[in-house]
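All protein chains but one are shown in place.
Chain lettering (A, B, C, D and E) follows the sequence in which the chains are written, and residue indices restart at 1 in each chain.
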Amino acid sequence: MAHKFISKIEPGEPINDIYMIRDPILRSTTRGDLYIAMYLSDRSGQLNGRMWQATETIYKALPKPGFVHIQGRSELYQNNLQIIINNISVVDVSKVCIDDFLAKTKKDIGQMFEQLKEMVSRIQNPQLQVIVKAFLADEELMEKFRNAPGGMKLHHDYIGGLLEHVHNMLRVAVAILPLYPNVQEDLVLAGIFLHDIGKTEELSYDMAFSYTDSGQLIGHIVKSILMVNQKVDALRAKGTQIEQEIVDSLGHIILSHHGAYEFGSPKLPAMPEAFMVYYIDDLDAKLNLVELAIDEEQSDSNWTAWKNALQTRLYRKRIL
Amino acid sequence: MAHKFISKIEPGEPINDIYMIRDPILRSTTRGDLYIAMYLSDRSGQLNGRMWQATETIYKALPKPGFVHIQGRSELYQNNLQIIINNISVVDVSKVCIDDFLAKTKKDIGQMFEQLKEMVSRIQNPQLQVIVKAFLADEELMEKFRNAPGGMKLHHDYIGGLLEHVHNMLRVAVAILPLYPNVQEDLVLAGIFLHDIGKTEELSYDMAFSYTDSGQLIGHIVKSILMVNQKVDALRAKGTQIEQEIVDSLGHIILSHHGAYEFGSPKLPAMPEAFMVYYIDDLDAKLNLVELAIDEEQSDSNWTAWKNALQTRLYRKRIL
Amino acid sequence: MAHKFISKIEPGEPINDIYMIRDPILRSTTRGDLYIAMYLSDRSGQLNGRMWQATETIYKALPKPGFVHIQGRSELYQNNLQIIINNISVVDVSKVCIDDFLAKTKKDIGQMFEQLKEMVSRIQNPQLQVIVKAFLADEELMEKFRNAPGGMKLHHDYIGGLLEHVHNMLRVAVAILPLYPNVQEDLVLAGIFLHDIGKTEELSYDMAFSYTDSGQLIGHIVKSILMVNQKVDALRAKGTQIEQEIVDSLGHIILSHHGAYEFGSPKLPAMPEAFMVYYIDDLDAKLNLVELAIDEEQSDSNWTAWKNALQTRLYRKRIL
Amino acid sequence: MAHKFISKIEPGEPINDIYMIRDPILRSTTRGDLYIAMYLSDRSGQLNGRMWQATETIYKALPKPGFVHIQGRSELYQNNLQIIINNISVVDVSKVCIDDFLAKTKKDIGQMFEQLKEMVSRIQNPQLQVIVKAFLADEELMEKFRNAPGGMKLHHDYIGGLLEHVHNMLRVAVAILPLYPNVQEDLVLAGIFLHDIGKTEELSYDMAFSYTDSGQLIGHIVKSILMVNQKVDALRAKGTQIEQEIVDSLGHIILSHHGAYEFGSPKLPAMPEAFMVYYIDDLDAKLNLVELAIDEEQSDSNWTAWKNALQTRLYRKRIL
Amino acid sequence: MAHKFISKIEPGEPINDIYMIRDPILRSTTRGDLYIAMYLSDRSGQLNGRMWQATETIYKALPKPGFVHIQGRSELYQNNLQIIINNISVVDVSKVCIDDFLAKTKKDIGQMFEQLKEMVSRIQNPQLQVIVKAFLADEELMEKFRNAPGGMKLHHDYIGGLLEHVHNMLRVAVAILPLYPNVQEDLVLAGIFLHDIGKTEELSYDMAFSYTDSGQLIGHIVKSILMVNQKVDALRAKGTQIEQEIVDSLGHIILSHHGAYEFGSPKLPAMPEAFMVYYIDDLDAKLNLVELAIDEEQSDSNWTAWKNALQTRLYRKRIL
Partner (left out) sequence: MAHKFISKIEPGEPINDIYMIRDPILRSTTRGDLYIAMYLSDRSGQLNGRMWQATETIYKALPKPGFVHIQGRSELYQNNLQIIINNISVVDVSKVCIDDFLAKTKKDIGQMFEQLKEMVSRIQNPQLQVIVKAFLADEELMEKFRNAPGGMKLHHDYIGGLLEHVHNMLRVAVAILPLYPNVQEDLVLAGIFLHDIGKTEELSYDMAFSYTDSGQLIGHIVKSILMVNQKVDALRAKGTQIEQEIVDSLGHIILSHHGAYEFGSPKLPAMPEAFMVYYIDDLDAKLNLVELAIDEEQSDSNWTAWKNALQTRLYRKRIL
């Protein structure tokens, strides 16, 4: 049976489905009865849930967060839909169709990753090679890298989005590097591969997309350079010699890839390679954002709604 | 004999060479003697010139501006080099080695233009085709287009620079358009070809680079859209039907290609094609600017001087 | 019977009146029944409309957009008022009291236009004269000019608002030009007359105020200069000689009249006449905006609500 | 004999004229000889002066600052002109042609002041009337008001410039107030008269233009509102009743007349009258600034040099 | 009986309590019946109130604003809670527990004021001493100063908040002044004491917190300097001699204490003492704001909601 998505629930419907539960709290009414308040969600949205006549036993059994099977009905309260729960039971993640909870790239993750490996294998410089290989050999990290979203919102905000973004950026770089012969190709390729690697730690995406505490405190830009330096330290500890200017150039490309202080880059691009990574990143991100914005709205209008990130509405009509 | 460049003249040298003259003025000293003040320049720079014991006849014969043969010597006055002129004679432009006066692209203009024509010939849409062909058929304009600089300073500031920039942008577009299948290719190609066409009227570059009055009052962005609309009006007057939404989309790409209000774009990009043209333009311009900045300084330092347009110094060292 | 304005409808009222319909869509419920969703509006606002038990025949008969007579009732759904429709029938625009749908200037359009013609007839320069006359002689355009709103929101956002704004600006210019003898009067008068002429194409205002596609892609500033150049091209084609520096100066005044890049001017004022048009425009717009803001709120407070465009609340009290 | 202006002195000229002296310092050379360093200036500029073989007696006699008669000659030192002084004697201010030292309005100060009085006499509101009259009756202040410059640089930077500016603003207001009937005329007239009254204390202009310490610490905007409040306190102390809301409205107009926080207004305009005073002030200041910028440069170019305050060059050519 | 706070009222509850009433209006329904609309509030929030079957007599008796005893019930209307009133009677302020209506500092006002007096008594400079004493001796003003809030929202927004803020700032100053021996201690202490004294006139806080008209027109920064100058004028009138540079320095500290034009300071800090007051003010305000933001949210999350004034969410977790 198809999952009933949160965004499709209307008031007064019976509910009998699996949802993600978050932040359940046991409270008592003014009359002293216990009830549980919680958030129920899937990838389409989130609603408040209320289970009246609850007990502490029920509450203690609930995952915080996790998946639950809900029986109950939807209801309008103070103009917000909420779900009144009659029955709640814990569901193991193995029984869950995770696609109902996390949007996912439409492209083939395995294939993109193979092509990515092929593209970074063009790197000739032995020191950059060894750094890149150390990342590729870190299977635990690569597993995260293949699944992480590209962002929380705006662009590539789905499982595999980070890989899709990096993969496409590498394809753009491979296509245009021959047109700019003075740009050091190896730095661009390694820089693109690693520029957002910190998003694997900035974002959590096992049940839903959210920021980790560490991600919010430090941010993916600095996370990325920390991870590169940690890998380099580990390589050096094993006797591999890596020149500091290579590590610093790679670090500079990572730090400056947002292109402006107000977008969180603590350094502005100061190498041709840093400019190229910045522009390819921004181009690919914006075109993805624009495509998503145009696709997601169901309307006959030639224009999308106002997009705050772009400070304009978008012209949706294909004119050719 | 090699031209003595303005930037190489030291105090106390004899001068015997051709320079461009600008703004000559006939003045009298406090003692009543007539002299002529003028600017003398070539592509390396500009100096003040003074001809004492001048006559009105000499003054009247001078081009304003034009080329002159100067005999005299250099001298330091109030810490500025100036040229004291003993003899001055008008030189016809046909006798002048124009390369001494205007920097020029190192690439082959004819070849670039052929490749440009080949690339825009990929346009399939008949209405965009007819617009582009009307521009290509305007031989007087194309002659200007092949020779115009890409800018007054910063990037592509040399004869043929506009063509070099547009040519390279088209090559980038051709390389990456297959990676973005939802982007309307014909609009991108036509948009790139015409996005800076107004620079042919904004800048003058027969003897030196400068802005025209019209260029300063209106700017190349609006000049470009005016020229496109004028061509469309002419085509329509001859009976060719061109839909307004195609003209407006092309116009929008031109207007928004600086990407931000503060850089003189009166509209922000609102179509995927406009975003692509904006990013390709900025990428190509910045990489040219960075390359010129790194090349032009003669120093052993790993860093260039501070670049105001980029708000940073540039790291010149090739590390791989 | 007075029109029941959208903004005055409360939940649970019977509805029997004419409204503008926009974007009707034929949909089916989960049970397979057809219904029509639509927007219903007048000049006071807009509501969702729903016609259950609809048929394809009914749907096809609906104007998209246009005017309809609605019978039904208002109802609260998910905290939004909507109108449930029992009967819908098309109404010809000739039967509609258009004032219910479009706000209109309180001044006399005919009289303002006569005074405008009188004021621009002070222009002495023959070339500016011929340009202005060509516009005045374009009766189709002048009809639009007399009716266009001055904007979508903020200031002069009503039928005849553009004319009211231009008319008042001309009166201000006529009053203060004698105090600034170095300012070229003819340029100011022509510049004011034509500075917003592109709004006739940027905005549509037959049934409601909205932007045209062309207006959103190009904007009224560039539209205005395109229209001036088109008129000049037509005059020149007929043999009238018009100097380019006059066209460019007029164009410059139009392009720079928002006074700052961030307000969409691609050029900053660089002539005394451009400064004067910019200040008169801003003064008249802001005073109209302030007056509307003070008048529209019904409250006893000495202060209006926060006005985002002005970054302040306004002091409404008359203290003298 | 005409005064030899500082800006016209060339190297090697004999000097025999009156200049303003500032900051003389008695120093000793490495060999132990005493000399006096000083600045010498008139309204055209400033130079360093050096008197070798000086004595403490000579030094003590010098005004700090004041006027002196200089005999000596000009000389180039480290690429700066300086004046070598053989003889120096103090000159009483009564012997000085003050016009050589302070630029002055070309208009008739007495006539402007009479017209100003006539214009503010239109104020009907008795409380505003009494405030304005208290200022007009303060003869010491009015003497300063008639002579103060309108600014240190940019606009109206000459003796009588403040009066010229206020006088012209009042003329503009009188001309356009009938076109805006909802604007409270009396507030506008009183607001214009007093909006810059603090410049009489912010600037000093007895021998040259400079800021007072008090002016730099507090600024003319807050100085102006302080002066208005002080006058009101004095009137109230004498029993005149003045409502606080009138004082606050007048104060608000003064505080907000720069129109934006970044130009030093601590409050943004929040009354129609405040908007009108702001726009008239800015219009009159900018047109004066543009006119001065165009007039001051001696060149055949159609364009002035870059004007930082306006972020553009100015088009000087009169085209009609 | 404990007060039923507005924020705790749920739909369908009987109401029998005292609330503040504001802006009551007598209206008639479409059927012609009279009813009274009003706002009811306490310090936790505000709701609409409706009394159907009202009479003009009832209406006239109502305070505008003031306190009333309400009997009725809560009800949901168009998704907003409102209170339907059966009975309304005026309550004298003496019967009201004012703490239910105005939040209040948790610290001891009397004790803080004593400590404040002790700290400013360290001022040695006789002229600053006399100014400070004149303020301390103004018992009416000090009564306001002890009770005024520190702001309308953001920080110290409760009765006694201004005193708490000034008191803590003085404690910080006393603690760090010994570390900066070049800073003139007396100016810092006097500057802190008086920097926000205008808030006593900017804000009203007898029944609820709001801006006065005068406060909105002039602002507390300029109010403060006006009050200092008025006190100085009064002292001088009595023969006390106070040097202008002391008054101006104190005024400068007040004017510049927001540290930037965009925060309403018409002057930027230009004295060491002004920098110190600015930083202590900002530090104390932000730490109070952060503490309130962290405390006020009831949630298990490690992060607060987005704080617009700080452009971030706050990390609430105590990690040590």
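What we mean here is this: a residue touches a chain if its C-beta (ideal position, glycine included) is under 8 Å from a C-beta of that chain, and two chains touch if they have at least 3 such contacts.
Since this is a predicted model, take the numbers as computed values, not measurements.
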Indicate each shown chain that the hidden chain touches within the full complex. A, B, D, E
Which is it among D:23, D:92, D:140 or D:296 that touches the chain not included here? D:23
Residue of A:37, A:109 or A:218 touching the missing chain in the full complex: A:218
Over the whole complex, note the residues of chain B touching the chain we left out. 11, 76, 79, 81, 299-303, 313, 315, 317
Since one chain isn't shown, list which residues of chain D touch it in the complete complex. 23, 25, 78-79, 213, 216-217
Interface with the undisplayed chain - residues on chain A: 213-214, 216-219, 221-222, 225-226, 229-230, 233, 244-245, 248-249, 251-252, 255, 261-267, 270
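Assume only the chains that are shown with their structure count from here on.
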In steps of 5 degrees, what rotation angle do you get fitting chain B onto chain E on the CA atoms? 180
Geometric centre distance via CA averages, chain E-chain A, whole Å: 43
Residues of chain C that contact two or more other chains, please. 79, 213, 216-217, 245, 249, 252, 267, 270, 313, 315, 317
